[in-house]
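The complex appears here minus one protein chain, its other protein chains still in place.
Note that the chains take the letters A and B in the order they are written out, and that residue 1 is the start of every chain.
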Amino acid sequence: MATVEERLRDFGLTLPEATGPPPGVRISMRMARRSGNLLYLSGNGPLRDGQPAYRGKVGREVTLEEAYDAAKLTGLNLLGVIKAELGDLDRVAAFVKTLGFVNSAPGFTQQPQVLNGFADLIVDLYGEERGLHARSAVGMAALPFDIPVEIETIVEVAP
Amino acid sequence: MATVEERLRDFGLTLPEATGPPPGVRISMRMARRSGNLLYLSGNGPLRDGQPAYRGKVGREVTLEEAYDAAKLTGLNLLGVIKAELGDLDRVAAFVKTLGFVNSAPGFTQQPQVLNGFADLIVDLYGEERGLHARSAVGMAALPFDIPVEIETIVEVAP
Partner (left out) sequence: MATVEERLRDFGLTLPEATGPPPGVRISMRMARRSGNLLYLSGNGPLRDGQPAYRGKVGREVTLEEAYDAAKLTGLNLLGVIKAELGDLDRVAAFVKTLGFVNSAPGFTQQPQVLNGFADLIVDLYGEERGLHARSAVGMAALPFDIPVEIETIVEVAP
């Protein structure tokens, strides 16, 4: 059976390096913290090379389609953190719970469809059994660096 | 001692079927995911027969009293998910932690009083020892389907 990294390559996707915040910003946190067999990942966003690849509110500066792509890019960044923490993406036994924050223009109510960009990527790579997870998707007044979406997740690590 | 389902009937309440999103909306998620003895429930809302029973912002289209009722209805939907996952509502050892999102009009600051609609239901059914839990209640710019409240929760499952 293909590994998750092989499947990433099959989809033409590249795992980014785990990165910190944009230059000049001090953020007092870890990218992830493990407790028992759970790995808690910090909220991440659609950064590319340390800079936001998307900016603004979904339903105004950012379309639903772009926001879906931003959630997918955020997923790649979260996978980069998992790789840095666990060494191997296949050490994830299950994606447990995700909380997705969507920077929402007044009247925008399709937060779940934005978060599908993350969940579809994870299910493509891990399959439904390991990849499909519990989730909330909610609409924010603002997000750091004016990103359109921020996602945090909890994964279970294989023994 | 009465079971939780007996107490539900005593209060004249009915457990809804666990339902997915409104028709025509694809949501890539599970309603709940278990890890060890914790069951993580996805954000749920005041849906009835698959459609929002309340819509709009609390403090504008929705009164505090209606929002309290919406949080209670959301609780019934979450109990429906627990029943579907565990088979028996009495397999819950404890409600651990709830996060409540309130779709808030400018100036509305009574998010905790809205969430009491959920917590009071759970305490009525499970008692304080099992039912009273840690919680955050916060004010959102927007929620899916324009619902006034969305609630996620973590419960501990009895061995």
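Basically, a residue touches a chain if its C-beta (ideal position, glycine included) is under 8 Å from a C-beta of that chain, and two chains touch if they have at least 3 such contacts.
This is a predicted model, so every value here is computed, not measured.
If you put the hidden chain back, the residue from B:R34, B:R55 or B:R135 that touches it is B:R135. The chain omitted from view is touched by exactly one of B:R7, B:R34, B:R55 or B:K97, namely B:K97. When the missing chain is restored to the complex, the residue among A:Y54, A:Y68, A:F101 or A:Y126 that touches it is A:F101. Interface residues of chain A with the unshown chain, by the touch rule above, are 21, 25-33, 35-36, 40-43, 99, 101, 103, 140-146, 150, 152. Contact between chain B and the unshown chain involves residues 36-38, 94-99, 102, 104, 106-113, 115-116, 119-120, 123, 132-141, 154, 156.
As a working rule, only the chains that are shown with their structure count from here on.
Between chain A and chain B, the centres computed from C-alpha atoms are 25 Å apart.
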